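Note that this complex is displayed minus one protein chain, with the remaining chains in position.
When the chains are written out, they are named A and B in that same order, and each has its own residue count from 1.
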Amino acid sequence: MTKGKKIAMYVFLILASFISVFPLYWMVCAATNTSADVLRGRIIPGGNLLVNVKNLFAAQDIGTALGNSFKYSIVLTLISLVICSLAGYGFEIYHDKAKDAVMSVILLAMMVPFVATMIPLFQMFSKAGWLNSTIGFILPTISTPFLIMMFRQSARSFPHDIIEAARIDGLSEIRIFFQMFMPTMRSTYAAAMTITFMNAWNNYLWPKVIMTNAKSVTMPMVVANLTQGYVTDYGMLMLAVLICTLPTAIVFFCLQKSFAEGITGAVK
Amino acid sequence: MSKPSMKLSLDKKHNLTGWIFLTPGALLILFMSFVPMIKALILSFKTGNGGALTWSDPIFRNYSQMFKDTVFIQSIKNTFFYLIIQVPIMLILALILASILNNRNLRFKGAFRTMIFLPCATSLVAYATVFRTLFANNGLVNLVLTKIGILSQPYSFLTHVWSARIIIVLALLWRWTGYNMVFYLSGLQNIEYSVYEAAKIDGASPMQTFFKITVPLLKPTILLTAIMSTNGTLQLFDESVNLTDGGPANASITMSHYIYNLSFKYVPKFGYAAAMSFLILILVAILAFVQMKVGDKRD
């Protein structure tokens, strides 16, 4: 690559990064300013951070909300990855006409807006006594057509010779999945983990319907609480939003290496 | 003589294994999605406001009613505008970013990737507030545009029809490009890097590499993201509610936003709302079917 092209590439990346990060920067600044300053459009850090921290922790039970959000998101992510990758693998590796047809039907499941299925789902969960519980939070989104399809699509590039070789070595099908597919597809798992964690963490509409006591609140619910009063304290709100954003960002940062730094080593 | 029959039984065994593997996921979807969906479908044939619902007369009344509903028709037009403009731009941009960031010799890859991914992790409340602030009458965008003389006085972006719609498209691009990039990045890992090195040695230009190697090999992933984005856009809700509140005068309201209003803001009409939801299902299903036909061929 010529030098000029290289510079152009970096300029493009820096620009894209700047645009992407600006709102986050603004959020960090806002978290350190007073509410009035935020509304006046101040975009440099201020000295009100400690006051905002104090107010936020006095106003909301951040500890409980963070604990719940982590609990729900981690449990959901782990279970979801196993179930969906197994299904995606099953759909692709052993594919035939019938399974392709089932896949198409499953895809239909994500095409109805959640608002429409929410009430019947609530009915079921309320009857089952799952309101305010972890199982109530995770069950509807453990198995998603999206994740299944993601694993199905990526299983397509999983070399079939590996499977054949493993079969000759006498490995059972389930062991091939756990011992060959899972480690080889590290990058897909890492990406899926990030996305699933993020979706679980940010899920709002469903918890707001089934979580009816103060002990079950999640971080997004706390953020929503802060926006509802006659007066919004924007400094405090942005601090809460910042706290709510960080975990996903950190998860991504930790995992991005594994989903971008190749599987070549593992395959060979 | 015995060989074919053995092969058959092995195939049968594998076939069965496949079904066992996909059963947990499929059953969960059956109970968590299809059972409520069928209940919603039944609901869509009922009318009445609030809790008391009766079978509608004629039975398809909710469905025929939709086409007389000016707000709903407006919302369909808006949603398709977002779909047609935003999805292609976003996917192409995400592909370009992913292939640049897949370059082994690039410095600060991790930092760039994280930064470009961050928008979709950023909480909705924060980014909606930022966008509204940026495009406010005395916001940064107006300030810059008046300073450099493009505008003589501040333009009210969110209260004009086309600028409001374009801001929603921009917001969507901003939020979801990095998200899609993640899938491409992870998909690119399944392409042997040596393929790229070989192409380089053969003197292929980056453009050629992109179109001849990256795009074809990423086809399964591109299909995935295309279906996802189509589905996501047709169910678009957050931006319409938080950025423009559907305004000005419903010029940017989306179908899901209207369905939400009908369910929770207005006198609840769940039958009618469910009927609209099934229209969305049909629209997405048709588009997804077309995309599957085009993109889901095994070589």
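To be clear about the criterion, a residue touches a chain if its C-beta (ideal position, glycine included) is under 8 Å from a C-beta of that chain, and two chains touch if they have at least 3 such contacts.
The criterion applied here is as follows: contacts and distances are computed from a predicted model.
Asks: Since a chain is absent, check the UniProt entry for it and pick the matching name: "ABC transporter domain-containing protein", "Extracellular solute-binding protein", "Envelope stress response membrane protein PspB" or "Cache domain-containing protein".
Replies: The correct option from "ABC transporter domain-containing protein", "Extracellular solute-binding protein", "Envelope stress response membrane protein PspB" or "Cache domain-containing protein" is "Extracellular solute-binding protein", the UniProt name of the unshown chain.
Asks: Which residue, B:Thr17, B:Thr129 or B:Gln189, contacts the hidden chain when the whole complex is considered?
Replies: B:Thr129
Asks: Any idea which of B:Pro206, B:Pro248 or B:Gly295 touches the chain not displayed?
Replies: Of all options in B:Pro206, B:Pro248 or B:Gly295, contact with the hidden chain holds for B:Pro248.
Asks: Quick one: which of B:Trp55, B:Phe211 or B:Tyr266 touches the chain that's been left out?
Replies: That would be B:Tyr266, which touches the missing chain.
Asks: To test your reading of the contact rule: which positions on subunit A touch the chain that is missing from view?
Replies: Listed in rising order, the touching residues are 35-36, 39-41, 59-60, 78-79, 82-83, 86, 118-120, 122-124, 126-131, 135, 139, 178-179, 182-183, 205, 208-209, 212-214, 221, 224-225, 227-234.
Asks: What is the set of subunit B residues that contact the non-displayed chain in the whole complex?
Replies: Subunit B touches the chain not shown through residues 24, 27-28, 31, 49-51, 65, 68-71, 129, 132-133, 135-138, 156-159, 244-250, 261, 263-268, 270.
Just so we're on the same page, only the chains that are shown with their structure count from here on.
Asks: Determine the centre-to-centre distance between subunit A and subunit B, using the mean Cα coordinates as centres, and give it in whole Å.
Replies: Inter-chain centre distance comes to 15 Å.
Asks: Would you tell me which residues of subunit A are touching subunit B in their complex?
Replies: Spelled out, the residues of subunit A in touch with subunit B are 1, 9, 12-13, 16-17, 19-24, 26-27, 41, 43, 83-84, 86-91, 93-96, 99, 102, 104, 106-113, 115-121, 123-124, 139-146, 148-150, 153-154, 156-158, 173-174, 177, 187-188, 190-191, 194-195, 198, 202, 220, 223-224, 227, 234, 237-238, 241-242, 244-245, 248-249, 252-253, 256-257, 259-264.
Asks: Can you list the residues on subunit B that touch subunit A in the complex?
Replies: Residues 14-15, 17-26, 28-29, 32-37, 39-40, 43, 97, 100-102, 106, 109-127, 129-131, 133, 136, 138-140, 174, 178-179, 182-183, 185-187, 189-193, 206, 217, 220-221, 223-224, 227-228, 231, 234-235, 237, 255-256, 259-260, 263, 270, 273-274, 277-278, 280-281, 284-285, 288-289, 292, 298 of subunit B touch subunit A in their complex.
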